[in-house]
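For this view, one protein chain was removed and the others were kept in their places.
Lettered A, B and C in written order, each chain numbered from 1.
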Amino acid sequence: MIKVGVVGGTGYTGVELLRLLALHPQVQLAVITSRGEAGTAVADLFPNLRRYIDLAFSEPDPVALAGCDLVFFATPNGIAMQMTRELVDAGVRIVDLAADFRLQDPALWQQWYGMPHACEELLAEAVYGLPEMNREAISSARLVANPGCYPTAVQLGFLPLLEAGSVGTDVLIADCKSGVSGAGRGASVGALLAETAESMKAYAVPGHRHLPEIRQGLAQICRKDVGLTFVPHLTPMIRGIHATLYAHLDDQGADLQALYETRYAAEPFVDVLPAGSHPETRSVKGANYCRIAVHRAPDSSQVVVLSVIDNLVKGAAGQAVQNMNIMFGLDETSGLRTIALMP
Amino acid sequence: MIKVGVVGGTGYTGVELLRLLALHPQVQLAVITSRGEAGTAVADLFPNLRRYIDLAFSEPDPVALAGCDLVFFATPNGIAMQMTRELVDAGVRIVDLAADFRLQDPALWQQWYGMPHACEELLAEAVYGLPEMNREAISSARLVANPGCYPTAVQLGFLPLLEAGSVGTDVLIADCKSGVSGAGRGASVGALLAETAESMKAYAVPGHRHLPEIRQGLAQICRKDVGLTFVPHLTPMIRGIHATLYAHLDDQGADLQALYETRYAAEPFVDVLPAGSHPETRSVKGANYCRIAVHRAPDSSQVVVLSVIDNLVKGAAGQAVQNMNIMFGLDETSGLRTIALMP
Amino acid sequence: MIKVGVVGGTGYTGVELLRLLALHPQVQLAVITSRGEAGTAVADLFPNLRRYIDLAFSEPDPVALAGCDLVFFATPNGIAMQMTRELVDAGVRIVDLAADFRLQDPALWQQWYGMPHACEELLAEAVYGLPEMNREAISSARLVANPGCYPTAVQLGFLPLLEAGSVGTDVLIADCKSGVSGAGRGASVGALLAETAESMKAYAVPGHRHLPEIRQGLAQICRKDVGLTFVPHLTPMIRGIHATLYAHLDDQGADLQALYETRYAAEPFVDVLPAGSHPETRSVKGANYCRIAVHRAPDSSQVVVLSVIDNLVKGAAGQAVQNMNIMFGLDETSGLRTIALMP
Partner (left out) sequence: MIKVGVVGGTGYTGVELLRLLALHPQVQLAVITSRGEAGTAVADLFPNLRRYIDLAFSEPDPVALAGCDLVFFATPNGIAMQMTRELVDAGVRIVDLAADFRLQDPALWQQWYGMPHACEELLAEAVYGLPEMNREAISSARLVANPGCYPTAVQLGFLPLLEAGSVGTDVLIADCKSGVSGAGRGASVGALLAETAESMKAYAVPGHRHLPEIRQGLAQICRKDVGLTFVPHLTPMIRGIHATLYAHLDDQGADLQALYETRYAAEPFVDVLPAGSHPETRSVKGANYCRIAVHRAPDSSQVVVLSVIDNLVKGAAGQAVQNMNIMFGLDETSGLRTIALMP
């Protein structure tokens, strides 16, 4: 059994992580911290966990955390980087679900996150936790930076095209639609049901924090900078990301369906749909899959890729568990063989 | 392994049953029938099942079904009763998720379902599959009538009060709210998103088919007829039933919280919440629990019971699996230890 | 033209009031106050009002308000009672959409609202603004207490039965379902889309502030105290209240349909549906109607009344405008002839 701690268990990625870990056959949940809810039984805050988790939230305690094999950070950005050094030195492995270790350039991090990085010395060591790109590095990593939700859907969608060099890289467009849980569990007017139900809007067109993260990932695939336009939209649903990706097909003869199927044939959590399909976000609701379909736009040289994930699962907690499984040599699907709720 | 057949796997109770059975450790799914979709891969119709179910829908074939240990009927009302006799004679055990064997009086059945009963001779043998009332009979049953969704929520909510004789039985009120999946997966104007989202309405106030079913169940508990007013409402959500139950408290000194906690202490799937709670339907979304809270109305002699289930799980497919587990002597929670999605 | 001021225009009742007043042919909007948004153009906060309202929010200014013919308070509870005395003395008429003047007993007010009443001397004069009960008193009132949303739906639903003495008054049950906008526009975790969509729950069963308000109103109709059980529920939609009302029919021969049709025949905003109907909340979305259907429960002596309103219109801003129309001798429907959005 892997002894696991969760720092910051009261947000949506936190409770989703707890849902998955509570049923993971090789995990012992040892500690769940929350400054704001210390002393509250976890199942009092999240009644879906009644009969599954008996722990109460506790104040973050370095000693208790140091006794874990693995600590997940499900904290706001900027917290994990303050505690990582000490835990890593104590031999604890880390999966950070926040953005602290996603960008390799600390100046870029400071530019987008508005604070200096507190742990630059571990940036180079941190492994970007997208298993489909970095599985081997993850397996031996001490510190994994779990990807953002949009970056997961977009990178998995573009990956085969870019690896194969099939498309131009100057004009890549990612038009992404997210459910409201992506805004987190904090109280805010903008995420009220009465504000967001029955409405659709783009946001952060002038610049979203996931833009540099996606650009970094795509550039690593291409080994050169890419031109990316990224427009996120708020969609009136709880869970789900639908990324609609556009690129100019340079190789007009490419068999795109075969390209995707081959690239992801061995991947346990990337599912390439039959040609002509349109994946629905509900087909991954509560499950760790990324489902992808690839199309050519009619009478056009544009490729259109449709990539869907559950932002809280493959886009956050599920991918974190997948990374844990890889890090500890478990079956990569352990604890993750759940089926999406339909309807 | 129990060899299982599912007749009528294309509706919402069908696909939910498949979701649960696909991950059940003691089940081998042998046959899934559908006249309308015969030949279609199950996972083509329900992409959430990709990588979990490789079967295709087949025409209902008595021989194939007779080779099963258990057959679930997830068919419209009136189908199971035509096939049950033959299967039971072949030694197959049956769980019918439709209404065919729920009412013990065939005349009452004909009155509410508009057709003569085709298998009256098995009505007396059929066991009403509410484990919290009939566990022992279920364990040896050849034929289990799986309860309706509203009846499950209402009976579990009233059960402790009626068993204890704490309330008057002349005026019992069940004001029930259901998600739209309760209307089934058939094409209908009334269940379109554009008709049902952003709206609430009562329906069938002059008489709903679950009324005689609930009355029959409550009368068995009380050993006398009860006066029940049942008003179902359509709620703009996919899953969930919220039953709000009203009764006059005759025993003013009763400790209702203790009554409920004691009655359900050993039940794996009935969860009595702490005093003062208000259960949310989302706390059981995708899970087999019934969560209950009991209140006294302020300045009044009315008891108010709040009882929530997922209509497709504890209200249908989950309870069917629970019944199967009991019938075959398995751990009653086998295949049912899932945690509701929150958010 | 009536010169109108709105105090507290940033909440949902406020913006709904502005939507109605902006198109009211006899209204000149003179001042819209908000401490928090002073200086912001109203249409910047609420873009639906672009091209209709050019005003900016201003600090509440007694002099500017004293220049109005009528001031609406769309403020949190406890604000209006501090400013009313001065405005009334200046000859300004008042419609308070909050609860400050709804309860005639200041001790009861303090018990439920947690603060002493700041303007007890005007309580006796304040008219409860339910036109269907108090039209004449409203017409000459200086100060109108606009009813709460639940109280409007419940009182209009019970009114004919209680006036006619057709039902017992010891056990009246009001099972009410409200959209989330009833929780207001304040940031709160409990009203997030991710918390409330796809879920249903009761709340405040131990006691809701609308309980004493409804009881007071029903007692005035009956000229005696009534026994009322009131259970509100949160429903995953933006607007709408559905009140399902239960009472014991004493007069078994009563023609309930005729009773309701006759009582409301002359009412411009109460619409009694044909016998056997089930009103939908969407049929009043954005409109000032209360639609009502009356049923007898099958095999029972219970009357079931279904009463729906838009909580922000007939349950708040629309009724406030209706009251203004009555107070100033205008056509009662002026500015209120809008048709609900369907779908």
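Quick notes on this one:
Quick note on the criterion: a residue touches a chain if its C-beta (ideal position, glycine included) is under 8 Å from a C-beta of that chain, and two chains touch if they have at least 3 such contacts.
Since the structure is predicted, the reported quantities are computational estimates derived from the model, not experimental observations.
Remark: the omitted chain is touched by one listed residue; of C:65, C:273 or C:294 this is C:273. Interface note: of A:76, A:106 or A:236, the residue touching the hidden chain in the full complex is A:236.
Note on the undisplayed chain: of the listed residues A:195, A:213, A:271 or A:332, the one touching it is A:195. Touching residues on subunit B toward the chain that is not drawn are 12, 179-181, 183, 185-189, 191-198, 236-238.
In the full complex, subunit C makes contact with the omitted chain through residues 12, 15, 19, 22-23, 46-52, 181, 185, 197-198, 238-239, 271, 273, 279-280, 282-287, 291, 312, 337-343. Even with one chain removed from view, subunit A keeps its contact list with that chain: residues 171, 173, 175, 177, 179, 194-195, 197-203, 205-207, 211, 227-231, 233, 235-240, 242, 244, 246, 248, 276, 278-282, 285, 295, 297-300, 302, 304, 306, 308, 343.
Please note the rule applied: only the chains that are shown with their structure count from here on.
The rotation relating subunit A to subunit C, fitted on Cα atoms, amounts to 180°, rounded to the nearest 5. Residue positions of subunit B touching 2 or more other chains, listed in rising order: 197-198, 238-239, 279-280, 282, 285, 343.
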